[in-house]
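Below: one structure, written as structure tokens.
Just one protein chain is left out here, and the rest sit where they should.
After this line comes chain A, so read on.
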Amino acid sequence: MSGYHPDEITLMDYSAGSLSLAQSLAVAVHLFMCGQCRGQLEQLNALGGTLLAQSDPQAVEVQGFDDFMDTLDAKPEPQITTKVQSRLYNPLQNLLPDSFDAIPWRKQTKDIAEYDLTKQLAGQGVRVALQKIRAGAKVPPHSHRGQETTVILSGGFSDELGVYHKGDFVTRDASHRHTPTALQNEDCICLTVLDAPIYFVSGFYRLLNPFMRW
């Protein structure tokens, strides 16, 4: 079980449905791997349910019941019976090939490859990508203009603040400068959500900053 989780306010926003789509993807991917957060989410959903049931609709007018049933009876039953899901589901399943090896990775440096998912989520003002860092390799030291959320899908990495493994949910922001380094034994594959470009903080890589746009 994973050791780093979204904080409870992030889970609360997710449960309330007010977290952005890209951030919600990151949370959903973590939930797929973390029973502890699924348990917490149940409580948060129950909070939402209780607030809904307790709310006072005052003078809100709705379509009468008989009228509603007439409309419903006239609607064709949908072909794929229901939208309601029925099993623990990996939200990346439909976005990716069956194996990480089959992903059309785009090489960025000799150690880092990327697969951009931004378009598939129609995100605006965000960047969503899978990143693969070769075992033992370093991502150049950088900081962030906004928030960077990382969920580890395979392998692990360390940075100045800790060591992270499969399933972990890690957030970094403008107050952090770090040098993520993949663990030695296997490549690290993670989902990364950025709400603003990162920028490199040292040496040669700083020259790349003007190109770190979307």
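The definition used in the following text is that a residue touches a chain if its C-beta (ideal position, glycine included) is under 8 Å from a C-beta of that chain, and two chains touch if they have at least 3 such contacts; residues count from 1.
Note that contacts and distances are computed from a predicted model.
*Asks:* Write down which listed name, "FtsX-like permease family protein", "ABC-type dipeptide transporter", "ABC-2 type transport system ATP-binding protein" or "Sigma-70 family RNA polymerase sigma factor", is the UniProt protein name of the chain that is not shown.
*Replies:* "Sigma-70 family RNA polymerase sigma factor"
*Asks:* Which of A:L121, A:A135 or A:A196 touches the chain that is not shown?
*Replies:* A:L121
*Asks:* Please give every residue of chain A in contact with the chain that is not shown.
*Replies:* Touching the missing chain: residues 8-9, 12-18, 21, 24-25, 28, 35, 38-39, 42-43, 45-58, 60-63, 65, 68-69, 71-72, 75, 77-78, 81-89, 91, 93-95, 119-122.
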